[in-house]
Structures are given as C-alpha cells and as structure tokens.
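First the structure, in the form of structure tokens, and then the observations on it.
Of the protein chains in this complex, all but one are displayed in their positions.
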Amino acid sequence: MSYNLLKGKKGIIFGALDEKSIAWKTALRCHEEGAQIILTNAPVAMRMGEINKLAEAIGAPVIPCDVSSNDDVENLIVKSMEHFGGAVDFILHSIGMSINVRKGLTYTENNYEFSHKGFDISALSLHRVMAYAMKHDAINEWGSVVALSYIAAQRVFPDYNDMADNKAVLESIARNFGYQYGIKKNVRVNTISQSPTRTTAGSGVKGFDGFVTYAEKMSPLGNASAEDCANYIVTMFSDLTKMVTMQNLFHDGGFSFTGVSHAIIDQMEK
Amino acid sequence: MSYNLLKGKKGIIFGALDEKSIAWKTALRCHEEGAQIILTNAPVAMRMGEINKLAEAIGAPVIPCDVSSNDDVENLIVKSMEHFGGAVDFILHSIGMSINVRKGLTYTENNYEFSHKGFDISALSLHRVMAYAMKHDAINEWGSVVALSYIAAQRVFPDYNDMADNKAVLESIARNFGYQYGIKKNVRVNTISQSPTRTTAGSGVKGFDGFVTYAEKMSPLGNASAEDCANYIVTMFSDLTKMVTMQNLFHDGGFSFTGVSHAIIDQMEK
Amino acid sequence: MSYNLLKGKKGIIFGALDEKSIAWKTALRCHEEGAQIILTNAPVAMRMGEINKLAEAIGAPVIPCDVSSNDDVENLIVKSMEHFGGAVDFILHSIGMSINVRKGLTYTENNYEFSHKGFDISALSLHRVMAYAMKHDAINEWGSVVALSYIAAQRVFPDYNDMADNKAVLESIARNFGYQYGIKKNVRVNTISQSPTRTTAGSGVKGFDGFVTYAEKMSPLGNASAEDCANYIVTMFSDLTKMVTMQNLFHDGGFSFTGVSHAIIDQMEK
Partner (left out) sequence: MSYNLLKGKKGIIFGALDEKSIAWKTALRCHEEGAQIILTNAPVAMRMGEINKLAEAIGAPVIPCDVSSNDDVENLIVKSMEHFGGAVDFILHSIGMSINVRKGLTYTENNYEFSHKGFDISALSLHRVMAYAMKHDAINEWGSVVALSYIAAQRVFPDYNDMADNKAVLESIARNFGYQYGIKKNVRVNTISQSPTRTTAGSGVKGFDGFVTYAEKMSPLGNASAEDCANYIVTMFSDLTKMVTMQNLFHDGGFSFTGVSHAIIDQMEK
C-alpha cells in the first residue's frame, strides 16, 4: 500500500530496535510512502537489535547516537544534513528507558540517580534533538516532529513507575518546544499517546500483559497495533496535518475516553 | 493534489453552504481523493447557499435534510444507501446554529426555547444521524464520523454564547456514541476543534473579527484555514487513522495549548 | 462538628429528596456550620420524598420549584429574597433526571423528546436559576454556586446514557455563566464531580451496583460518600475558596486520575 504521502520528504527515525518496534514499522511505512530515511539508535541498542537489517531493506544509512550526549546528537544532526544535502522534513522520537523499571523497583522506592538517567534519555533527549536541529537549521519549514508517549502521563498506571513522569515531561517539552519552533519556522511538534504495544521495550514493564489485556477490554476498537501507529505517524508527517501542533494525540482505540466498558464490568462480575 | 487516500470510499457531507464553508472544501478534497459524495443541508440553507454548484462540480446528488426532523434524517440515510447501493464509509457533520446568537442576546439573558432549538440542531442532530445510520446499518465497518467543534466547549469565549454549550454536548455525543458504534461495528467518531474560520456561518458571531485576530496572534502557526481543515478531515476519513476514536482533535495552529504568546504580550504592552 | 465556616451565610439548596441525598446531608452540614437555608425541590419529588422532615430539623422554609418552569424559578428567587430580606450567599444545584434512563432505553435508541426534557431539567435549569438570580441581583458579592456533576461528562460510562451529555452541558453552563457572574459580581460557579453515590436517584441507573464496585476498586481512597461530599461543598461555600471558579472539581478518592489500580488488575486476573 502506498499513497505517496511522503514523496520527496526526508526524515530521521530514532528507536528502531527490532521488527516489533513502532519505529521499525514506521520507517518501513515512510519508505513505502516515498520518504528517504536516516536511522539512528543508541550504540548499545544497535548491538542488541537488528537495525542493519532494516537499513538494508530501505536503503537507509545508520548513524549511531546516544541521545544523552550533546556531541552525539549534534553529530547526528550535522551528518544527516550532509547526507541529505540539506534539512529534513520529519523526525520520529521513539525512545524511552527507565533503570528503575529495569531493576524492578517500586515507584516509592526509586533510586534518584536512575530517575535522572531516565529523565535524560526518555524526555530531555527530545529537547536536545530539537535544540541541535534548531541550532543547525536542520528542519525544513512546516516540518513535523513526533514523539511517542503513553497515557500514564495523564493517569496513574502503577507498574509504569517513573516512565509516567518521564512521559509527562516529554509531552511538556513537545508543547514548549513546539511553541518555539512554530513561531520560528512553522515546525510542528506533537506526541502520540499509543496503546500499550507488545514491543521488546514495552515487554520489560512488570505486569505488562495485565496492562495489555485490560486496555484491550477497555478500548471499544481494541488496542492499536504498531502497524496502526506507523500509519498514523505517516499522516502526521504528511502535508495534510500542517496545522496540528503542540498536541498529545491519543491513538488507542478509544481507551482514553472510556470510563468503563461493558467488557470490564462483565469481567468484574465473574 | 491527490493521493487517492479515499479511493472507493463513499460519504455523506452535511453543511456545504457556500464556497467558504469547511464542508464545501472538504467535499472537494474528498472528491479529489477518490471518494463519492452525497451532499445534504437544511432546505432553508440550501436556498440561501449555492450547494447545487458544488454538486455539479463533483457529481454528487443533493438530498435535503432538516436535521431536527427524525423523518428527514431517516430519509437521508435510506436514500443514501439506495444511491450507493450499500453503506457509506464516512460522514461529516458540519452543522451549528444558535438563535440566541442570531438575535444578539447576551448569554445571561438567553431565551430557553432558542436554547432548545440550538441544542437540537447543533448537537442532538449528530446523535440522530448516527442513530438512524445504526438502525439501517448504514456505515461500513471501520467507517469514520467527524463533527466540527470549537474550543469554546472547553473554555469560555463570551460572545460565542450558547454555541459553547452546544459544542460541549456535541463532543459528549461523539464520545458516547463513539463508544457504542465502536463496540458494535468498529466505526470511529471524532470531533475536530477548528480555529475560528471566516465562513458565512462563523461571521454571524458578534465580535468575530476580534476572535479571529486574537486567535491568529495566539497560535504559533496562525489560524488553520478551511482548506487546512479539509485536508485534516481527509486523513480522518482515510484508513491511516483507524484506531483514533472518541477524541476531540484540536486543529488550530497550536492555539489550544498556548497559554500566552509573545505576540499577545507585545500587543498588551502597547 | 462545627467550625462556624458559614456563620451568617444564607443559601438555597435544591434536591434534598430523602436522607440519602447529597443535598440533604449538605443542608444539615451547612446548618451546623451556621448557615440559614431555604430548601426547594420539584413538587413531584417533594411528594415522593421527605423534605419536610429535613425542613423541620434545620428550621428551613420549603419553596417548591419545578426547575423547568421560568415562573417557578423566578418565584423561588423572589420568595427567597423576601424570606432572607436580601440576597443569598450560596446555591446548591443537585438535580438530574433522564427519562431515557428511567425507561431503560439504550443510548443509541434514545427518544429525543426525553432527551430534551432531561437536558432542560438536568442542565439548562442551572442556567435558569442563575439567570433569574442575576436578574434580581439575588446573590451577594463573592457568593458561591455549586452544581453536582459526574465524570461521565469526560469519559464514557455506557449505562449512564444521556445523563453523560447532560452533565457535559451542565459543566459548560457552570463555566460560561461563571465567567459572566464573575465579571459582574465576583460570584463563583463550580461543579463537583462526585463518586457514584448510593442515593435514591443514583440507584435508578442500570448496572449502578457494578459502577459503584468498580469505582471503589479503582479509587485509591475508595468512593467518596455523601457525607464527604457535604463537607467538601461546605468548603466551597466558605470564604476560604474565594478564588476558585469555573472549575469542575473531582471529589472521588482519586478515581479520575487512576488509569488502572492493582485491585482492578487483580480482579481481572481471576
């Protein structure tokens, strides 16, 4: 399937770990829609994952980038502009990491060094990427930046731990930088708040299966898949959504505005 | 411009009064994207406007429909299915009317008969259209219903009068019916909260120009135009946004999440 | 318990049907806190309930009022001012009614005459009360109006039917009239979004017990009781909350911002 929605556009995609990744599927869909892509991920994630397989499939260079490093981010921006011979049209930020979650800590007993690290990689990284992009004027007029978020930014999902706080600040950064980049160059910045998705990253969260099942029963259309999300991101990178900015867009089969579903009530009564 | 995003799709579009109308431009864009359309509007609006000109341009039949009449709405649904030989894929509800606004009443002195009439036409009409569509199974699986709203549903814009209340209940109906239609047939229902737009209808609101200028200065990307809105609606009717439902989507150049802009502060200091 | 928080204040309380009513308990608490009260309810509700018992207990006159009648509402306002020899300091609107719910209709098959009636009594009535109060200058500077709402105004609770829409517009009216009354006389207007409460009215909703149990498990502090709500309303009528207006205040033990609780996940896994 291709509509040529992104014909002639160029973009950078963060976070394509393996073929389950939303970023992976988004790269594929963007390619199908006519875009040229640069892939990037943290060196450590690149070793664990299979990004080169994807790179080959879509003819995309891979530029490693530890998003907690100013130098790495600046290098990525500069190299991308060299590669494309100019600025990009879109960026996908699909990055999140909590050491507190990995270590299985409870929210009330988090380690603050881990919290800082998670804040830096999961949230501040979005600021860093846009700051260096702005510094080098690396995004074209009406370009589009999308970062992936989760509804834990609005409501409590206890096992999501400090990723909830990280997503809250990620959305805040999207809003605040979105204002600045909008004023300056009509670049729009949004977050997409996606259903819980069985990616390699997502599965690391304790009680994740319970999450997914609950969300599935609570969502009138069921959970949105990674493929669905890739399609939605394509619309956000296209010229058809130019005036959408500073928004957090729920892509979740209706979960976010369902107070309770019949499916849940039925389950409760068992 | 065409991506064939709606190739093979069929839809009903309410509210194309004249060429400034969002519904008018949406009908044109849907047609360009490959959709077949049925146009409809209230008999009185049809006399005032130029819907037949549009009908001719896109080869669409026009079926008059007073949305406050159960019979008219049912007739529209039945006739549409006859015309298309089956169900539709999308519906655009672009309808709003307040007699209190027209008469220039202040919110605190509204006439309640007028309020009821406005409620019926501007909000309950969305329920009525979907109820008769559901009764006749007139929307295909994964179909998409969009209704146009305004941010007065969330925050006070004093001159908007009872249209604020009407939009609040319109969004509520979209949510509630969206749940039901989602569960039943994976039909999704959303509202788009559009920038103030210089349509013939919009211009009826007292102090509308002040509105528009204020919103323009407050929005990092400026106000979204009717053309922009038509493009956005196209994405919502396409297969790329299948898992978005029960949402109110701000299409406003960033207005909704801007607390204050430099442009406003500068103006304040004059 | 009394803090004299409402010493010298005068108010009108709608909706004290019987001793389970939030309005009933609020009247008692306001009386304990030093306020003088006028009770009112629809004639039909007065016959079904026991308002006179309450009236006697707190020495309050009862003025019948069908809130869908302009004349009745104006009469109530005028008579209240006569009784108190001046304006009031607070009003509690605790009124809701849906014939669609009573008849056991499903949301998608609602009768629109019933919808209009429910809209009028459950929502427009708040406008009517404030409009006649404003006309007769019947609320003192910094007075406080509170209306009871429910989270179905924000998210779908399928069995709540069109009361969801009614609460959405009720909250909109509180916001919009709150602006107008604030500008004019520093009167503040808020809604309190209360946990599902086992009142005589609440129990009429189909599947209400399921509701209550679900909410109890979902709320970190459990459901808020009618007594808790009365206490909270007292603070909103007091001079300590003068700058809170146009808000919808969740009083629900944390339900509204809990995405999922351990108690629900545990129940799901059974």
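Order of writing sets the chain letters: A, B and C. Residues in each chain are counted from 1.
We take it that a residue touches a chain if its C-beta (ideal position, glycine included) is under 8 Å from a C-beta of that chain, and two chains touch if they have at least 3 such contacts.
Fair warning: this is a prediction, and the values are worked out from it, not measured in the lab.
Of the candidate positions B:Gly59, B:Gly85 or B:Gly259, contact with the unshown chain belongs to B:Gly259. Among the residues C:Phe90, C:Tyr132, C:Tyr150 or C:Tyr179, only C:Tyr179 touches the chain that is left out of the figure.
The chain that is not drawn here is touched, among residues C:Thr213, C:Thr235 or C:Gln267, by C:Thr235.
Hidden from this view is one chain, which touches chain B at 151-152, 154-158, 207, 210-211, 213-214, 217, 257-262, 264-265, 267-270. Those residues of chain A that touch the chain absent from the view are 70, 106-110, 112, 115-116, 119-120, 123-124, 127-128, 130-131, 134, 153, 155-156, 158, 164-165, 168-169, 171-173, 175-181, 246. As for the chain not pictured, it touches chain C at residues 3-5, 175, 178-179, 182-183, 186, 188, 195, 220-221, 224-225, 228-229, 231-232, 234-235, 238-247, 249-254, 256-258, 261-262.
The rule is short, and it goes like this: only the chains that are shown with their structure count from here on.
Centre-to-centre spacing of chain A and chain B amounts to 30 Å, using the average Cα coordinate of each chain. Between the CA-based centres of chain A and chain C the separation comes to 42 Å, rounded to the whole angstrom. Those residues of chain B in touch with two or more other chains are numbered 175, 178-179, 246.
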